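Only a single protein chain was left out; the remaining protein chains are all shown in position.
Up next, chain A:
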Amino acid sequence: MASFKPTKVQFLPKLGEKVTEETLYWKNYKSPVQIKEFGAITKIDFSPLPPHNYAVTASTRIHIYGPHSQEPIRSFTRFRDTAYGGRFRGDGKLLVAGSEEGLIRLFDISGRVALRQFKGHSKAVHMTSFLSDGFRVVSGSDDLSCRVWDVPSAVELSSLTEHTDYIRALAPSKLNPDLFVTGSYDHTVKVFDMRSGSSVMTMQHGHPVECVLLYPSEALLVSTGGRYVKVWDLLKGGQELVSLKNHHKTVTCACLSSVGNKLLTGSLDRHVKVYNSSYKVVHNFDCDASILSMAIAPDDEALAVGMTNGVLSVRHRRHQKDKEMLTSRRRRGPSYQVFVKGKNFVPRQDDFLVSKPVKQYLRKYDKQLKSFEVSKALDTALQTWTRTSKPDVTVVVIIELNRRGTLKNALAGRNEEIRGCFCVLFFRHIFDPRFSRPLLMVGDIVLDLYQQVFHQSPVVERLLQRLMEVLGREAELQQELLQVLGILDTLFTSLTPRKEALAHNGMHVTRHDIEQ
C-alpha cells in the first residue's frame, strides 16, 4: 500500500542574486555602528599594527578610533584648515597628513604636536603617504606637483610636475621604496620611479582619477574615476585588463580585502560593491549618503565607510561565537533533551537494527485532502495567514482541487466573507505569472456560481468594481507591451539580414479578461 503523497508546493528559484559562498561571507557583517564626525570624511586608514586602530580624517581633525570604540581614543586637532589624507607609516607609529593650506604634518601616534612640517606646496595637499622604506614621504597636491620629502631632515628631495591637473590619488609601492603611482584629474595614471626621477608608465583612465590602488603582488593596478573602475596589468606595460561600470555615480574610493584580495569600491551613489576575482559584483552594501572614503581592516574584521554628511559607519564581522550564543539561547531547557533522547545512540557493529516505520506528518490541508474533505481543505488554504504570507500554498491547493475535479464543489455554497476573501486574493496575485492561471480559473467559477447573489452584498460588489478597473488597466498595459514588442521585432529583423526569425522567449503576453 503506497502512502499518501502530499501536495507539492512548487519551489521556484529566485531570479537575480544567487547565493554563493562569497555572498554568505559578505553578508556576515553586523549592522553598522554610526559615528558622527564634524565634516565630510575624506580619508580612513587602518593601522597595520594590532589592535588595528584607524585614523579618520574629517574637517580640521584626525581622529584615531580603537577597533570597537565609539569615541576617538586620540585626536589631532592642530590644523588651521581642513586636513586631508591622514595615513599611517608601515610600523603604525607615525602618521602623515596634508591640509588645505599646503602644509604636510607628521605626527607621532602618542604625541599631539606635529613632529615635522613639510612646507613647499602652494595649494592644498589631498594625498600624502610614506614610501615603503619609511624615511620618505610622498605627497600629491592641487598645484599639479608631486613631491618627495625626507623625514629626518624635513627637506624636499624632488618635485615631479608631470600631471596637468590636480593630483587626487596616490599609492606607494610596498615592494619597491622608489616606486609610487599617482592619479590626477587630467585623466591619467602615472607610475613614478624615484631612481629616474620621472614617470615610467602612463595610463589613460579617461575620467578624472579619484583613487588608485595597487594589488599586493603589484602586478595589477586599480584606478577609479567617473563611473568607471579600471584594472591595469602593469606587467604587460599598463594594458587595460577590465573596465567595470557598476556604479551610476563617480566612484570615489576602492580598497582590497585582505582575505582573497577582493576588490571593494565605494561611490557617490551610496553603494559599496564587492567584486569576486572575475570582477562580477557579488555583494552590495547600502549606505545613507554618498561615500567619500572607505577602508577595510586586516582580516576583514571591520569595514569603515566615510560619507559626505560626516557619518562614519563601521561594520564589524560577525563571528562564529556570536552565532552560537544566539542559537544556544534559542534552544531552551529540557524540551530539547526530551526530543533528542535516544536519537544519538550509535548502534554497535553486530547490533541488529529493527527499523521503525517513519510516521508521515501531513499538513492540515493534506490531511483534509486525504480524506476527500475538499471544502475544508480550501478553507484551510484560505486562512488569512496562509493567504497573505504563503500565497503559493493557497494556489497549490486550488490547483490540486482542480486536478481532482472538485474545485467547483469546494467553491460552492460559500458565504459573503469567503467571496470577499477571493476578491482580495485576486487583487494581490492575479498579475503574478505563477498564480494568474489558476486564479483566473477560480474567478470564472466564482462568477458563474454567484452571479445571482453578487448584488446583494455591497462590499463584494465594490471589490468586484475595483477588480474590473485593475484588470482593465492591466489589459491596456499588455497591449502597449505588445506594441513595443512589435516595434522591436521590426527593428531586429531590419538589423539582422539573416533569414532566421528572432525568437523572443521572454514575456509571453496572454491575459484573459474576466468579464462580468
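Methods note: a residue touches a chain if its C-beta (ideal position, glycine included) is under 8 Å from a C-beta of that chain, and two chains touch if they have at least 3 such contacts; residues count from 1.
Here is the rule we use: contacts and distances are computed from a predicted model.
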Query: Going by UniProt, what is the name of the one chain that was not included in the view, given "Septin 4a", "WD repeat-containing protein 75-like", "AP complex subunit sigma" or "Auxin-responsive protein"?
result: "WD repeat-containing protein 75-like"
Query: Among A:Arg80, A:Lys174, A:Lys236 or A:Lys280, which one is in touch with the chain left out?
result: A:Lys280
Statement: Of the candidates A:Pro152, A:Gly237, A:Gly342 or A:Gly405, the residue in contact with the absent chain is A:Gly405
Field: Footprint left on chain A by the chain that the document does not show
entry: 1-8, 10, 12, 18, 20-22, 276, 278, 280, 369-370, 400, 403-405, 437, 441, 499-501, 503, 505, 508
